[in-house]
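Excluded from the complex is one protein chain; the other protein chains are retained at their positions.
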Amino acid sequence: MNPESAANARREVIAEFPVRYAETDAMAVVHHASYIVYFEEARCHYMREQGSEYALVEADGFRLPVTEVHVRYVGSLVYGDRVRVRTWIAENKSRKLTFAYEIMNDKDERVLVTGSTEHIWTDLNGRVTRAPERWQLK
Amino acid sequence: MNPESAANARREVIAEFPVRYAETDAMAVVHHASYIVYFEEARCHYMREQGSEYALVEADGFRLPVTEVHVRYVGSLVYGDRVRVRTWIAENKSRKLTFAYEIMNDKDERVLVTGSTEHIWTDLNGRVTRAPERWQLK
Amino acid sequence: MNPESAANARREVIAEFPVRYAETDAMAVVHHASYIVYFEEARCHYMREQGSEYALVEADGFRLPVTEVHVRYVGSLVYGDRVRVRTWIAENKSRKLTFAYEIMNDKDERVLVTGSTEHIWTDLNGRVTRAPERWQLK
Partner (left out) sequence: MNPESAANARREVIAEFPVRYAETDAMAVVHHASYIVYFEEARCHYMREQGSEYALVEADGFRLPVTEVHVRYVGSLVYGDRVRVRTWIAENKSRKLTFAYEIMNDKDERVLVTGSTEHIWTDLNGRVTRAPERWQLK
């Protein structure tokens, strides 16, 4: 497999859902903080699709809190759009996990917002742990 | 058609989507204000299903602002649940519209939260108008 | 004191804070769900002013979940306004508590939004209890 197809081989999951009116602001576009919630929803969808539903991960005694967030806003979503989030794992270490995201609407393929979130694996008391064998993400 | 089956004949639309972690609170259940946003999302879904997508209604010069909200909380949704909202029109007058809602999760048919929202038809300047012919809801 | 002045003697607490841009929507006014959060903030302020800070109430093993919400929207707040919420206890029973609210801005005394929230006293497992002696509200 050459480097290019290796890059293409990353697992990507698309989440899609409508913009909610509550998520817009007085500039008539989606408020910038709403995209962090879109990232979260897309990440949970990614995990669900992998059989690692986050509610089960927590019930099993593990957490994956956010330690860092980066977002770049190039364009905007508006009410009436459907949010499309492409999600993949940018880095997967024994104690740390990084998700990357690209947000588009349902009208064209132009990327409007990009970002990433870093996470550490912890137990329910907040102590850093190794990624649990059972909930490995790919 | 007897009155009972007339009542049963009301048009109901079900919207379904996952609880977001951001919508929960420190009691480990969905925060009570999140249900108002669920109502909104369910109402917009209802309108979309009727060919009266709210974004088009606004683009056509009309608005449907909320004038009253009632909510009763009998039980709670938690993270991991899917939200199921049953929506119907409880009252439809020339200038005023009332939606009613019942919220369940995806695990059983028990109704956890009920409520209603009242709306008036206005133009873009906030003046009360008649329900626009083109965007009649049933 | 006659009954009327007794009624007038109800304890009212004013909370005041700025509208946040995130709380507005594409109609360029505060989104209707944000007022439920304003009610919550005002209620917590009321309790704090009474020496019954809700964080301490919870730490002491009690909760005061919301069982009902009513809101009427007569006017709107916009970004740039300060929110002013007048809060009082409308009903105080052994197991149930009702707060009432009036929301204004800082520019005039016109009431824009009114509402109420009903609550029950529970323990941390959600079992209904009597109002704890120590956290009596007036």
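Things worth noting here:
To keep things simple, chains are lettered A, B and C as they appear, and every chain counts its residues starting from 1.
Keep this in mind: contacts are C-beta pairs under 8 Å (C-beta built on N, C-alpha and C of every residue); 3 or more make two chains touch, one makes a residue touch a chain.
These numbers were taken from a predicted model, which means no experiment stands behind them.
Within the whole complex, the absent chain has one touching residue among C:Pro18, C:Gly61 or C:Gly126, and that is C:Pro18. The missing chain, though absent from the display, is touched by one residue of B:Phe39, B:Phe62, B:Tyr79 or B:Trp121; that residue is B:Tyr79.
On the side of chain A, the interface with the absent chain consists of residues 27, 32-33, 36-37, 40, 63, 65-73, using the contact rule stated above. In the full complex, chain C touches the omitted chain through residues 17-18, 20-22, 37, 40-41, 44-45, 53-56, 58, 78-80. With the whole complex as reference, residues 21-22, 24-26, 28-29, 31, 33, 78-79 of chain B touch the missing chain.
Convention: only the chains that are shown with their structure count from here on.
Residues of chain A in contact with two or more other chains: 21-22, 78-79.
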